[in-house]
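First comes the structure, then the notes that go with it.
One protein chain omitted, others in place.
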Amino acid sequence: MSTTEQRLQDLGIVLPKPLQLPPGVIFPFPWVRIVGTRALISGHGPINPDGSLAQPLGKVGLDVSLEQAYVAARLTGLAILSSLQHKLGSLNRISAWVRIFGMVNSAPGFNQQPAVINGFTDLIIEVFGAEVGAHARSAVGLTELPFNIPVEIEGEVELHPNDA
Amino acid sequence: MSTTEQRLQDLGIVLPKPLQLPPGVIFPFPWVRIVGTRALISGHGPINPDGSLAQPLGKVGLDVSLEQAYVAARLTGLAILSSLQHKLGSLNRISAWVRIFGMVNSAPGFNQQPAVINGFTDLIIEVFGAEVGAHARSAVGLTELPFNIPVEIEGEVELHPNDA
Partner (left out) sequence: MSTTEQRLQDLGIVLPKPLQLPPGVIFPFPWVRIVGTRALISGHGPINPDGSLAQPLGKVGLDVSLEQAYVAARLTGLAILSSLQHKLGSLNRISAWVRIFGMVNSAPGFNQQPAVINGFTDLIIEVFGAEVGAHARSAVGLTELPFNIPVEIEGEVELHPNDA
């Protein structure tokens, strides 16, 4: 077992199943796209362990509290780790986190987006450590997100060259 | 003629002329920036064959229907292919689509952004096939876009190394 998967187990973290899309919805793109040693991550939202969309949905600062949104960002991180594991076989192939773009479905006047996306960053640092897990980041307010999810995150990780 | 240009012809697709900017507007940046084997694509909107902004403008879910927005995303894809062809000489230099960020000018409560951006993705898969055309993707709701266009898309493609 690779060290990253062992680390997940030590932390008691179980990754969710892939997102179950609502009936009639087709996503004609992969969750992770590999080009050379780069793995590009499509926009993910928060899901439950069974792959269903996590509640609550809606706008942060109105329907969803800051605390709930922090959890949503962590759940989004778990969904991303699940997609990466499915695509890569093992999370141990990741040599560095690169870039994260954190989007918060924001009610008018809500501007604590960084505190929300910390739910994602804290998870990544917890699992990968400060050096591998470090990433450039933006955390900003979107007016609408698909399916009214409170948080969506996309990004990129770098892979060890021998896996290219 | 390269296979991609032949494919466009077989599909009956004619690429539009470059965007005609409104009077007084200056864009001090290139539509495509090449760095090594990477081609970065600036944010594009939907245009007509003559390079003028395509109608209708406005917010999807209010001024623009889902069906019209799907077409706008496809027109945006044609604008991007035109910019890539101008910069690269031939679309055959593209070895892989990498990442797409799809922005939908969204009316309050509109959250079918993925169904809109499918207009772009369907075009790319049609022209490049499922393997080369695959791309990581986000499709999200923006509150305002330049000139009130309904859709804006930016992204990245990878080039064959011998072209670097």
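Points worth noting:
A and B are the chain letters, set down in written order, and residue numbers restart from 1 in every chain.
The criterion applied here is as follows: a residue touches a chain if its C-beta (ideal position, glycine included) is under 8 Å from a C-beta of that chain, and two chains touch if they have at least 3 such contacts.
All values reported here derive from a predicted model rather than from experimental measurement.
Between the chain not shown and the residues B:E5, B:D63, B:D122 or B:E154, the one that touches is B:E154. Contact residues of chain B toward the unshown chain are 25-33, 35-36, 38, 40-43, 101, 103, 142-148, 152, 154, 156. Summarising the interface, chain A meets the missing chain with residues 96-101, 104, 106, 108-115, 118, 121-122, 125, 134-143, 158.
Throughout what follows, only the chains that are shown with their structure count from here on.
Chain centres here are Cα averages; for chain A and chain B they lie 25 Å apart.
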